[in-house]
Every structure is written in structure tokens, then in C-alpha cells.
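One structure follows; several queries about it will come next.
Note that this complex is displayed minus one protein chain, with the remaining chains in position.
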Amino acid sequence: MENFYTKQPQYYGDYLGLEQILSAQRPESEARGVDAHDEMLFIIIHQAYELWFKQIMHELNSILAIFKNETINDNSASLQTVTHRLGRIVEIWKVLIEQVRILETMRPMDFLDFRDLLTPASGFQSYQFRLLETKLGLKMEQRHQQEYYQQQLRCEHLQQIQQQEVELSLFELLDKWLSRLPFWQIEPYWSDQNTKVAESIENLHPFWQEYRTIYKNSLRGAEITEISLADFDALFFDNSENRSTRLSAAACQSAMFITIYRELPLLQQPFELLNRLLEIDELMATWRYRHWIMVRRMIGLRAGTGGSTGAGYLKGAVENHHIFKDLSRLATYLMPRTVIPPLPEKLANKLIFNNL
Amino acid sequence: MENFYTKQPQYYGDYLGLEQILSAQRPESEARGVDAHDEMLFIIIHQAYELWFKQIMHELNSILAIFKNETINDNSASLQTVTHRLGRIVEIWKVLIEQVRILETMRPMDFLDFRDLLTPASGFQSYQFRLLETKLGLKMEQRHQQEYYQQQLRCEHLQQIQQQEVELSLFELLDKWLSRLPFWQIEPYWSDQNTKVAESIENLHPFWQEYRTIYKNSLRGAEITEISLADFDALFFDNSENRSTRLSAAACQSAMFITIYRELPLLQQPFELLNRLLEIDELMATWRYRHWIMVRRMIGLRAGTGGSTGAGYLKGAVENHHIFKDLSRLATYLMPRTVIPPLPEKLANKLIFNNL
Amino acid sequence: MENFYTKQPQYYGDYLGLEQILSAQRPESEARGVDAHDEMLFIIIHQAYELWFKQIMHELNSILAIFKNETINDNSASLQTVTHRLGRIVEIWKVLIEQVRILETMRPMDFLDFRDLLTPASGFQSYQFRLLETKLGLKMEQRHQQEYYQQQLRCEHLQQIQQQEVELSLFELLDKWLSRLPFWQIEPYWSDQNTKVAESIENLHPFWQEYRTIYKNSLRGAEITEISLADFDALFFDNSENRSTRLSAAACQSAMFITIYRELPLLQQPFELLNRLLEIDELMATWRYRHWIMVRRMIGLRAGTGGSTGAGYLKGAVENHHIFKDLSRLATYLMPRTVIPPLPEKLANKLIFNNL
Partner (left out) sequence: MENFYTKQPQYYGDYLGLEQILSAQRPESEARGVDAHDEMLFIIIHQAYELWFKQIMHELNSILAIFKNETINDNSASLQTVTHRLGRIVEIWKVLIEQVRILETMRPMDFLDFRDLLTPASGFQSYQFRLLETKLGLKMEQRHQQEYYQQQLRCEHLQQIQQQEVELSLFELLDKWLSRLPFWQIEPYWSDQNTKVAESIENLHPFWQEYRTIYKNSLRGAEITEISLADFDALFFDNSENRSTRLSAAACQSAMFITIYRELPLLQQPFELLNRLLEIDELMATWRYRHWIMVRRMIGLRAGTGGSTGAGYLKGAVENHHIFKDLSRLATYLMPRTVIPPLPEKLANKLIFNNL
């Protein structure tokens, strides 16, 4: 600690680089002698968004680094750290959603004072936001009107995003982590031949056989039954080429197991972790929605400055860009706790503290 | 509009100066090879605060410019503009308060990872925030533990704040604007000799004579009466050297008149305006309070990095730095509408639309 | 005021009817000896929603009463009152949206503890919310999957809603109020033959002739031009049977005029009023969206307790139930202030204070 005090004394403004931060607002209207009071707000709010995107990226990078480890030691603080940092991302998104209200104090007429000066700059070109979505797991091919991004982003930015797509995203790392969770390797519950997660309906674990039967019995009405059971099987046991769900069958099984038995000590952090991912997804969806509403109010049905159909585009994104959608589907197949059989003691014992 | 299109096409990141913004995070811990994940958050949240302080200053400067005019034309959009921009400052403060929650995700132990690297930088040194308070109307001499500011702020910053103190603050401009409002010059209600606001109790307008009587009658219990009536008289009619209230008697009278007769068309914007000032004051008080709670949680009862008593200081500020406190005192002297006499028609007619 | 004191002294709990309020929670699970801790939350949050719906209705009824007057006197406080109460409704909706977060602390498994006990009760059956939507202007025929409402609502409730549909809604009253605003009757600007709002393109006021030309010139690209100009004409001048927009052409014209000339004293309150309606619409849309996200998280893709497709339904409502959508479309046709000609002085003089 001593060496801390050999350093120069810090001054708030220098430490924070405020000269740099506070000289980065260069309204086009000012440069051109146009009177547009609200352009400053427009610049500053977007800068604030980008600062926060950088922070989210900082958290996300540290989370990806943890998940990139071959195994995650349950006795390290890894999952606690991930859960906590996801929780911070949650808090950031809440503020980003609130921030929309500040921009909404800009009235359409006041935006028109400088809107044409921005052409064709647009939020599409937020490289950080695209990168952030990519790191979470959104692929270019899933994007609504992906051609816009390709037209809009500067070549070097597009390339960096494409490079990022090659690396494993949080979605994919989550899939891998969930798939290798060792619940299904634990013996007494399942017969010897089932040392791995069942990935086809023909080869089900006793656990899933039971659970499937209970689910089936809960369905009412012939048609519903067929559809729902088919969906159930597709989600949890279809591992074919045709699998329509992004999350693997094995990962779906583990996520479901965690959700059902969340009370076991070893599953408490994983359960929190899954919940925070859902929350982030939901908050990002809400942010896009609020943003869409705000844009519609600002420019009506006009094209956005980037030539997009503005409000139209955002609606597409609102619908398509849920990243952890598959996790939120799982709730469909939960059963009341009264009908779920308790875990065999020997298995349960593997998931608790044994030194107490 | 054509000349807009002779310009270079804009790119989002360039327009927003993102390279500059996003390269201004220089964690000390990184420079020294210390592991302190949360320092990035600490830097970015303070940068976000400073960005928003700049925006508040932008709004405030435009408001001060309007109030610096000798007169404010009620047929211009001046008051509407002021009210609207105060409303924007309100929305910004709401977000700044919410932002505290993000910082609260940093735990005391995680702050300790880099806290000593910051010495003696501290929030006291936020030049923008001090300037903003000064522009609103807080004087150095009113500040709790003013000596801190004088020790902490860099010489040039302190000087700029002292220079700002020489100029009229929003508080003072408000006082002047309220004092010159022409309600008391309008004839038929008051006798000829009263063409100016009464500034002493001996020389009261009939309006205030009536109002004072009604107020007096509303008091119950001898002691209360005397104290309260003395307070009432001090607030509204004491214009002596000893006046303890910052807001002048004339301004208090006008603010009261606006509050009571807020429904008359000419008073609708002034009423909104006064309300927004109260809201800003309250939000800033709430922000300081939330900030104090957060600091206490982070460092307990330790001294702040700037050597202040940390949490202790903030509590002082919470109590003393209300700027428009006098406006909030006015509510004490409001009477129910059933006992307030209606305005004489001739006066009321001056405060409405006459062409309808 | 004296008679106030002849009354009995009030006790907080009695005054608020707390015995009644706090004895109205009757969890089904408790009645059946089922363990379902979270049912209390489920009941209380819905009761809180319904309390606030009652409050919104209280504000709305007072607003409808004002608008039902044949004329609204600009020198009364009518519009100020309406704007202020709409502002209160805005604040209520903000809280109702935040409240969703409380319900989200209920986890899907915990909902399953009592979900089946509720069948087939469902939020569809919130009579107050349906009535509130109807009073704002949503018609049964516009509702997504209207048949649900008809199946779900108790007969007497459905009838009351149908009766309410016969009365003028806020949407319709707004249309009438906007249509009769006297801007177009004011002479010097328009020739004598135009004493009424132009309701067809052949018979345009000089104001709209000018505005239409400016708008037309702002369009770029042949195809866009045609479509957009056709939309423009349809919105503002088509008064035929085939009119696809709910808001009348005359009302659209007035709303646009208010938006453009919001700075004139007489238009300041109307401008605020229109903004608040947009805000309420947006907040209700956001609430539905948040609600949909929450339901999806809670029950996945299952049917809701009322037999609806749950999450599916809500998405339909999110898209279709915007009531003041037409107002938000107007932004499409705004022009920058630099190209809008100032109002002729004689007209402007009618919209300002003349006694100053």
C-alpha cells in the first residue's frame, strides 16, 4: 500500500479527464451559425449512452473471461462475480431507460432545428451497441433488416463486429456451461447407461421420463396436448440438424433443472444468474420499445436520419432481438411443486454443504 | 435549408466525438498494475454526472440570459421557454438520482481496491457542480464548511466561482423579476397612493390588509398567533437591514399572489415556473441525501478522499444548501380558497385574454 | 370554515376505511390449506392497480365534464385544470409501470403454487381498466380479440362498457374541441369565403396552401413524394366517408397549428394538453408492454388463466390499443421553423395578451 503514496496527488478533474470529456460537444448548428438550443442535449445524451455502453462492455468482458474457462469452480467466487456484475448491468439498463425521458423533453419542432445537419448519422452506427449485442449473442443474420447495419457501419467497425461473431458469445458460452453441468453424471438417480444428458427422446433419463409424463398429464384437450408435447420434446430432446431453438437441448434441460431445484445450495447462484440474464434481455427489449416510442413521437413516420424507416425499423428490432428468448420459453413447461417428485437423497447430497 | 446538404456526410461516432469521449477513462489501478475492476465504474459514472452537469449549465445559461433582460414580455415565449427548460433540468435530476443506484452496486471492499489511489481527489473539486450551485444562487458564505471548497478547488476554478458570484444568480434575478411584476401598479384595486408594492407593514395595500386579517383570524392560541403573525409580517413586509429572509418582501408578495391566483391566464406560466424551481431544489436536496447515504455505506464514518469528514459533510450540505427555501416557506401562509376574496373585476381583466 | 370544527375528530384509520381495505385479502390458497406465500402479493398488487385505476377514472371524469361544455373559456382555468390533471394521470402511470417490478419478484414456480386456484379469473375482467380505456376512446371493435372481452366480462360489466361507448369519449371530445377552435375564423389571414376550416383539398386556406407547398418541396425522390403527399392530404383534408384516420381533418389541422405556433400565449396550454395526451398513450403502451414481458416470464407461452393465449394476446393489445395514435402521426408533417412563414400580425394579435 505504501507505494500508493509516492504518487502525485490527484485532482478530480484531471483524474476524470474532464477537459477531454467536456470539450467533446461540437454542435453542428453552432458551427454553422444556426440557432438550435437542443442540439447540445442531443449530443450529450448520446455521449452519456455511449459512456454507459462502455461500462456494460467492461462488465461483459469480465463475464465472458470467466465463462471462457474450461470449468467454473463452484468454490471460487466466479458465479457470484458474474451474478453481481450482471446485476450491475441490470441497474445500468434501468437508468438508460429512464434517460429516454430526458430526450423526450425535446420537442419535434426543436429537433427539426438541427435534424438535417446530422444526415446520415444515425443510431445504427453505434458501434459499441452493435458490439455489445454481438457479445451477448445476437448474430448479424438474426437482425431485422441486417442490410442497414452493413450499409451504415464504417467498414472497420463492421469488420470488428464480424470478428467478434467468430468468438464465442455469452449466449454460446452459457449454452456450453449449462450443457456440461454435472447433474446428469451423478449416479444413483439414473441408471448406468445414462451417464450423459439425454439428447433424444428415445434415450431419456428417468428424471425426464417422469417429468415428461407429469407435463403430459397436465395438458387438456387433444389438440393442445399434441402441439404442446411436440414443443416440449423439441425443446428438450431434439438435437437434430433441424433444431429450431438456438439453445441446445442439454442446456435447456440444465436450465430447467436449476429452475426447479433452485433451493439447493449449489443451484442458488446459477438460478440468480439465469434470472439476471432474463432481466437484461427484458430491459434491453423495454429500452428498444421506449426508444421506438420516442422516435415515433419525434419524427412521426418519417425516415430516420440514417435512411431507415425510423420508427418502423425499431419495431422490427423490438420483436426480433431478444437474445435469451429460449430461457424465457422454459416457464411454459414448469409444473407445480406439489407434483414434482423430490430429488433422491443421494443426488441432493451432492448439491449441498457437507461440512456443517 | 439547402446549405445543409453542401456539408460532409456525418458519421455517428465522429459527430459525437466518441473517440475523445471513450478514450478518457484512465484507471490509476491499471497504470499501476493493481487489480481493481470497479475503478472503471467509478470513473464512468462521474464522467456521466459531469456530462449532465454541463447540460444543466447549458439550460441554466439560457434561462439566466432570459431573466437578465430588463423586462420579460408576456407575449413572447420567454416564460414558456424558461418553464420548459426548468422542466428538462427536473428530468435530468431525476436520472442523476437514479444513477446513484448504479454506484451502489460497488461494494465497500471493491472501492478499497483503488480508493487510496485517488487521494486527495474528491467530489468537492467538481468545478461544474460548484458553478452550477453558484449560478442558481448559493453563495460561498452559505456553504457548510466553506473552507473545504477553498482548500480543495484549484485556484483558477475558485476564482471563476468567485467571479460568478459577482454576477446575478438565478435566485437574484428571480427576486428582481418577481419584485417588478406589475400587479400592484394596476389601479382600481388599490388607492392611488399605493402604486408600488408595500414594503412596510405601515403602508399596506388593501389586498394585503385583507389577507393579513384573514390570516390572523385563522391562527389559534395566543402564543402561536404572535409568533406566526410576526413571521408573516417579517416575510412579507420587513424590508429593513435586518431582514433575515433572502428573498425580498416584494418578491414574496408577488410569489404569493401568483400562487393564490394561479388560475388567471397571465399567471399560469409564472405559477408553473415557481413550481419547477421548487422541484429542482427538492431534487437536488434528494440527490445530496442519496449521495450521503451512498457514501456512508461505502466508507462508513471515515474521512472522504478529500479529507472531509465524508458522510458528515454531506449531511451539513443536505441541511444548508436549499436555494429556494424561501419559496417553500410561502405555503405556510396560504389560506383556503373559500376565505380569499375574489379579485376585483377590473384587475382580473388585466390578467386575461381580451380578444376572445 | 367554522362548521369544520363542529364535526367529530377524525382518526386516520377510520377516515381511510382501513378496516375495509385491509380485510379484503382472501387468498384462495389459505382457504384450501395450500401453502402459497406469494398469493398475497398477487392479490395486493392487483388491488393497488385497481385503486389507482379508480383515481385515474376520478381525474378522467372531471376532464370529460370540462370537455363536455359547449365551449371552453380560455379565460377560465379549464385548460389549466385539464392539463394539470392529465399530468397527474401521467405520474400515476409511471408508478403503475414501476409496480410491475414488484410482481416480477414472484417467480414462475411460486406462481404455480396457486395459479390453478384462480381459473378462469384474469386481468381481462378488470372492469375498471376496460371502462377507463373506453372513456379515453378505445372502442370494442378496435380491440385485439374483442371476443375475449365479451366472453370474459360479467354481463352487467359488459353492458356498462357498451353504455359508455354511446357517450362521447375523450378522443371524440378532443376531436370536437380541436375542430371548433377559432383559428380559421379569424379574418385577415384568410379570405372571406374561408370562414371555416378547409375540409377538402380543393378549398384550402391560404395557410394550408402555403404549408402544403413547403411540405411538398421538402420531399425527395419521386415515389416518396407521391406517397407522402397523398398521406398528407388524406390526413388533413380528406373528410370523406372513406377517411381512414379516426381524428377528423379539421382536428388534425388545429392540432398541427397548435404544435407549430405553440409559443403564442393562447396556444401554450393547448400545446401542453396535447403533449400530455401523447404521454398517457405512450405510458399505457409501455405498461402493456412491460406487462406482456412479465406475463411471458411468468407463464411462458401457456394460455393465461382466462384462457387467452396469454403473452400472445398482450402483444396484440400492445400494437392495436394506442388511442391517440393520430396525434403522434402529426410529427411526420412538421417543417423546420426556418421555412414556416410567421403568422400575419393581425392574426397573431388575437392569440396574445392585449392589456400589457
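By written order: A, B and C. Residues from 1 in each chain.
Simple rule for what comes next: contacts are C-beta pairs under 8 Å (C-beta built on N, C-alpha and C of every residue); 3 or more make two chains touch, one makes a residue touch a chain.
Source: prediction; values computed, not measured.
Undergrad: For the chain that got dropped from the picture, name the residues of subunit C it touches.
TA: 1, 3-5, 7, 9-18, 20-26, 28, 32, 37, 40-41, 43-48, 50-52, 54-55, 58, 62, 84, 87-88, 91-92, 94-95, 98-99, 101-102, 105, 116-128, 154, 157
Undergrad: On subunit B, what residues meet the omitted chain?
TA: Per the touch rule, subunit B residues meeting the hidden chain are 107-109, 112-113, 115-116, 231, 259-260, 262, 275, 278, 282, 285-286, 289-290, 293, 296-302, 328-337.
Undergrad: By the contact definition given up top, give the residues of subunit A that touch the hidden chain.
TA: Interface with the chain not displayed, on the subunit A side: 1, 73-77, 80, 218, 262-263, 265-266, 268-269, 336, 338-339, 349-356.
Quick note on the criterion: only the chains that are shown with their structure count from here on.
Undergrad: Which chain's mean C-alpha position is the greatest distance from subunit A's?
TA: B
Undergrad: Which chain is the middle one, judged by CA centres?
TA: Chain closest to the assembly's C-alpha mean: C.
Undergrad: Taking each chain's centre as the mean of its CA atoms, how far is subunit A from subunit B in angstrom?
TA: Computed from C-alpha means, the inter-chain centre distance equals 39 Å.
Undergrad: Residues of subunit C that contact two or more other chains, please.
TA: In subunit C, 262, 336 touch at least two other chains.
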